[in-house]
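Removed from the display is one protein chain of the complex; every other protein chain stays in position.
Chain nomenclature is as follows: A and B, assigned in order of appearance, with residue numbering initiated at 1 for each chain independently.
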Amino acid sequence: MRYTRPADVDGVTAALADGDAVVVGGGTMVVPEMTHGRVRPSAVVDLAKAGLAGIARDGDGWVIGAMTTYTELARSNVPLLATAARGITGGPQIRNRGTVGGSASYANPSSDVPAVLVALGARMRLARRGGAREVPAAEFFAGAFRTAREPDEVLTAITVPDTAAAPGYVKFKLVEGSWPIVTAAALAGPTIRVVLGGAAAAPVVVELERASWRARLRSEVDRLLTEPWDDVLAPGHYRARIAPVIAARAVAGALEEA
Amino acid sequence: MAALPARVGIGSSPRKRDGAALLTGRALFLDDHRPEGLLHAVVVRSEVAHGRIRAIDTAAAAAAPGVALVLTGAEAAKHAGPVPYFIDPAARGGNRTDIRCLQVDKVVHVGQPVAAVVAASRHEAQAAADLVRITYDVLPHVLDARAAMAQDAPRLYEDWPGNVVAHNRYGSGDPDAALAAADVVVEGELRIARTTTAPIEPRGYLASWQGDRLTVHASCQNPHQLRWMLSVSLGVDESRIRIVTAKVGGSFGLKMQGHPEETLVALLSLLADAPVKWVEDRRETLMAGAREQVHRFRVGATSDGRITGLVNEIVADIGALTAQAGWAMPNMSATTQPSGYAVQDVRVELDIVCTNKPPCNAARGFGKDAAHFVMERAVDLVARELGMDPAEVRRRNFVREFPYRTATGLNIDSGDFDGLLDKTLDAVDYAGIRRGQAESRERGRYLGVGLGFELTPESSDSPGTFVSGFDTTTVRMSVTGMVTVLTGVTSPGGGNDTGIAQIVATELGVPIEWVELVQGDTDRCPNGFGNFSGRSMVVGGGSATLAARDVRAKLLAVAARLFETSEVDIRDGIASGGGRELPVPEVARALLTRAFAIGDIEPVLESTRAYKPGNINHVPDELGRIQPYPTYSSSLHAAVVEVDAETGKVTLADYVMTHDCGTMINPALVEGQARGAVTMGLGSALSEQLVFAADGSLASNRFKSYLLPRAGDIPLLRMIHQVTPSPFAMHGNKGAGEAGVGGAQAAVANAVEDALAPFGVTVRGVPLSPPNVLALIDEARP
């Protein structure tokens, strides 16, 4: 196995262009996968020195480097994402090391970041040798552990537009140590958007009117959540059952309703 | 006669004596030993739940980089015999099978050892292990105990009549008549899901041979039994085997010996002619089951809440049979009923059943936990049926006269169960919670309180086995006055070394800093049995006391000679008498350097003593019952929970445990044991469960899917102590360490049922995970 730690994005994309390489960000997901033989790459590209960390303002939004850690996010003012970052499971060691770009690229259905990015209308900046593109978060998350990123691409940054909508975030876990079972990221503006994480293979977007959200929420979730995520922690029917509950709590939180 | 030493040391809480080494990272655990030339082993495990081994292709593995040895079961069987049982089922009238370090013909669970690879590094060993190709004739498998009891079920061990290891019946009186005559009879079911002990340090062994002598460093609770076991399986005389188990990173029963890898690693080292170490991967540790059983019970009571009869049918799923002690745990689930309640008409039917899952290994509680859990559920169901308060039903049934012979033959030494109940209800503000409950329900909040009483027989002695109710300690004073204590009991982390040092220092009358403890080394320590069944302070402490008293007596005799008076004393390291004082080291030196001047006192400042506590009786009574426990700790638990009825999530709001383990040698260490056991019980009550896929592979194979409690899950566990000394143990102390598992399970289950009373929910199992609780609510809804 080859290991490279390029000093910039060009170096990263050059290393990825060669073929079957795995990108390591914070390492909290992919390194244990390698240890247990579930990922057997011929090359590892480490982003640690590629200059991809940090949060910056850009016009009317945020640019969040892919290597920005949960700890940095938690200290920021990025709506929803800062809240989600503070509640990441695994302790400060994971929050110090795990990155928003790594979590997005891993696309574990049972994780906080994908649904939050979709709720925020974030855009994912991907780079490959000789080119770059942006993909809306809603398209980026293609399924369980699947994204729109091609093997020769690297996620470099995530842009998040400012929003005047009020945020609400609720994460439901079985106990402290479990993956999230269902998360709900809500933004309440003129209309309400709540995005469910953990409930299905990819984030589920629910759009609601302010006046009727309580009446409509359950049926909308039922309509959209046709294939709930099922794993050893919780069966799909349980996720489907509590998804409207968690969504309602997130919306109520955004609206500061009890 | 000289005055007894002041007992300043016993009952105080000096800090753990091994603290400095542990706090600075200097302590050496098993995996920290890295002798020159060390090779690493990886075990190749079955990937099928049931199958005949057709072929094993080791060629690619053997040719892989760094590989020193690839061993198969057939080859291993040429060098090593079966692993002897810790508790042989045949000795208990059950079925047995030969347990091999590597399977030869057949596998009966996913994860069973089939081959092993030894290489220069762990990584190379793993890479080579991945190249071992095993082909199986796959056989049908069975993962459920009930299904395994069917006539046509797949048979794990073909020479058995079925999959049942043993069927046993326990109890006395005429429970059928008692139930027929009862004012009310309630039926219940309790399903206890499979959990695991999961110490943070996995199991591991390091074997090396020096000529024909074998040394094994082991993360193990019972070094002397391990020495015997290796002696039998390898055919090596015990005198040529040394077991060292210096630091163990938690165990909780898992690291009692009897695992195939113990023999395996010793054999690998022999064949590779080099030191070989094997340490479990976490996925391997998580395969070890702790308990899995279903109870179906009927309990009869009078209209005023007196329980008159109990019938309980237990089906215990132990997975594959093991030489480890774990398979025998369900016996204690039976014999510990009906706990500390005065019910003499009892019948417990027990089936211990094998399925194609990994074996159950010994686990804190050792099955006694399940006995308490089922009794506490039965009591709550009686209360509910009669419309009585559950606390009151407990009070009406407690045993109050001691010693008390239970229906299953146990002889409860002492206790004050009413005192436990009063203290617990008071501390938890039971009346206040009951008052507040109605109001919070109106606001859509579901608060509940549940009680769990626990009677924990400890320090067991099983005749004819290495489950021993006595132990042995040497106390030795050197010419400098320093004291070395060598004891047969071991400490996997609980701190009995500190407790024993307290006792020895107190008995001798010297500062605790002078006392050095040596445990877990078969070449240095006297014969002993290690750690299990809450025994270490009872029998380790008792034998240390006897030995220390011998040494003290000798010191006093010397001091009397030196001071020319019979009125002598030793305190705080100073001998005094006749108006004179002399530091103890000078007394020691006087005896050991001027033995002829001192006169007719034998110049040995050393004593080795065994301590056998009272109350053990192995002569079967007219019902064939024996009495294997000297002491019975007791405790009463109250859990206060809030249940989110929309998600099923249970949150612990408060927890009180009133604990009576008799005299406490070191109260802080007792509390540590109790909190650890309670937390283990809370985990199994709420979140822990080993889940198997349909193919028999373990689905919950890491700490994100096997959910141990984390700090944020556990409220302040409030500890209250009651001291009812045991008349049968040296210092009046009873076992501590297991009490808490069953009490916590019961208190939480009862609290959840109480919280959800408006829905009419009946709890029938654990874990009460959110999906399971929501299912209960749904099921109860009209």
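Throughout what follows, a contact is a pair of C-beta atoms (placed from the backbone, for glycine too) under 8 Å apart; a residue touches a chain by one contact, two chains touch by 3 or more.
As a working rule, contacts and distances are computed from a predicted model.
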| item | value |
| --- | --- |
| UniProt protein name of the chain not shown, from "Carbon-monoxide dehydrogenase small subunit", "Ferritin family protein", "Acetolactate synthase" or "ABC transporter permease" | "Carbon-monoxide dehydrogenase small subunit" |
| Contact with the hidden chain (one of A:P92, A:G131, A:P161 or A:G189) | A:P92 |
| Candidates A:V9, A:V24 or A:V206 - the one touching the absent chain | A:V24 |
| Among B:I200, B:A438 or B:A553, the residue in touch with the chain that has been omitted | B:I200 |
| Subunit A residues that touch the omitted chain in the full complex | 1-3, 5, 24, 26-28, 31-32, 34-36, 44, 46, 48, 71, 89-94, 96-97, 176-177 |
| Absent chain, residues of subunit B that touch it | 13, 15-16, 18-20, 22-29, 31-32, 34, 123, 197-202, 247-252, 279, 281-282, 492-495, 668-669, 671-672, 675-676, 678-680, 702-704, 708-712, 714, 716-717 |
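As a convention for this text, only the chains that are shown with their structure count from here on.
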| item | value |
| --- | --- |
| Chain centre separation in whole Å, for subunit B relative to subunit A (CA means) | 43 |
| Residues of subunit A defined as touching subunit B within the complex | 36-37, 172, 174-179, 181, 231-235, 238, 241-242, 245-246 |
| Residue ranges of subunit B touching subunit A (in the complex, touch as defined) | 126, 130, 283, 646-649, 686-687, 691, 699-700, 703-705, 707-713, 769-771, 774 |
